[in-house]
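Up next, subunit A:
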Amino acid sequence: MRRIVRSTLQTAANLVFFAIIGTAILAATYGMTHEVIERTVEAEKLKLISQIVPPASYDNDILKDERHIEADALLGTTTQTVAHVARRKGEPVAVVLESIAPDGYAGKIALILAIRANGELAGVRVVSHKETPGLGDYIEIAKNPWITSFDGKSRNIWGDKEWQVKKDGGQFEHMAGATITPRAIVKAVNRSLLYFAAHRDELFAENIAATHAGGKP
Partner candidate 1 sequence: MNANEFKEIVHNGLWKQNPGLVQLLGLCPLLAISNSLVNAVSLGLATTLVMTLSSASIAPVRSYVPNEIRIPVFVLIIAVLVTVVQYLMNAYMYGLYVVLGIFIPLIVTNCIVLARAESFASKNPPLASALDGFMMGLGLTAVLAVLGGVRELIGKGTLLSGIDLALGDGAKDWVIHVIPDYHGFLLAILPPGAFIGLGLLIAGKNWLNLRAEAKARSNPAPLSNEAVQG
Partner candidate 2 sequence: MRTLHHFHGGIHPTSHKSLSTHQSIARAPLPKSLVIPLRQHAGEAAKPCVNVGDHVLKGQRIGTPSATLSSSIHAPTSGTIASIALHQIAHPSALPDLCITLIPDGKDTWIKREAVDFLALSANEMQQHLRDFGIVGLGGATFPSDLKLRHPIKVDTLILNGAECEPYITCDDMLMRERASEIVRGIVILRHALEAGEVLIGIEDNKPEAIAAMHEAVSAAQLDYAVVAVPTIYPGGSAKHLIKVLTGLEVPSGKLPTDIGVQCFNVATALSIKRALDDGEPLISRIVTITGNVEHPRNYEALIGTAFSDLIDLSVAKRDTNRYIMGGPMMGVVLPAVNVPLVKSSNCVIAASDTLFPPAPPALPCIRCTRCAQVCPAELQPQDLYWFAKSNNFGKAQEYSLADCIECGVCAYVCPSHIPLVQYYRYAKSEIRERSAEKLAADKARERHEYRQFRIEREKQEKAEKLAQREAASKAAAVVAPSTPSVDDTQQIRINEAIERAKAQAAEAHPKNTDALTPEQQAEIASIEARRAKIRELATDAGADDEPHKTS
């Protein structure tokens, strides 16, 4: 019996020893890298935003100028999302919104779009989707420039009729044999513009940004 206890304890001690050393190494590495990691993550987000809002067009810290948006049918969102506002000399330049097209061929398509203060689209990008490879995936900027056809478009001159794919009588191109995907995106962008029109002032209001930005731990 004592032999069992002794050998059991020995084994445990041995494992503990290795655990301590391992944890120490990990802690050291974490300490060395965590700041770099945080910086990198922010830089990446900025990189995505800068694709649709040119960095030269604003001068504020766009990542800090954020506000939380409740779920909204027009945006297609079901949870709270974050919007960022770009300003130049205090004046709002554009807002970056998250939107979801719920009716893609194979489920939801997540979008990020930037709307200028005058209601024109600065740009749209697909963040994630599950469309058929080779058929519906031309919405990715890496595969096809189609998504840039939204640049500069707005609801100022085009109504709901124009905001459709050509097959349905609208103004947007699509590829033969794959209309469901672009149809879903055009619809989602159109609705997002409607949301913007309805909430323009809230989005650009400065005080909200301050309160919300402070709320984050």
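The set was built so that all candidates are chains of the complex that A comes from, given by their letters.
Note that in this section a contact is a pair of C-beta atoms (placed from the backbone, for glycine too) under 8 Å apart; a residue touches a chain by one contact, two chains touch by 3 or more; residues count from 1.
In this text the structure is predicted, and so the values were computed from the model without any measurement.
Participant: Which option touches subunit A in the complex, given 1 or 2? Just the number is fine.
Facilitator: Result: candidate 1 touches subunit A.
Participant: Sort out for me which residues of subunit A touch candidate 1 in the complex.
Facilitator: 10-11, 14-15, 18-19, 22, 25-26, 29-30, 32-34, 36-37, 40-41, 43-44, 133-134
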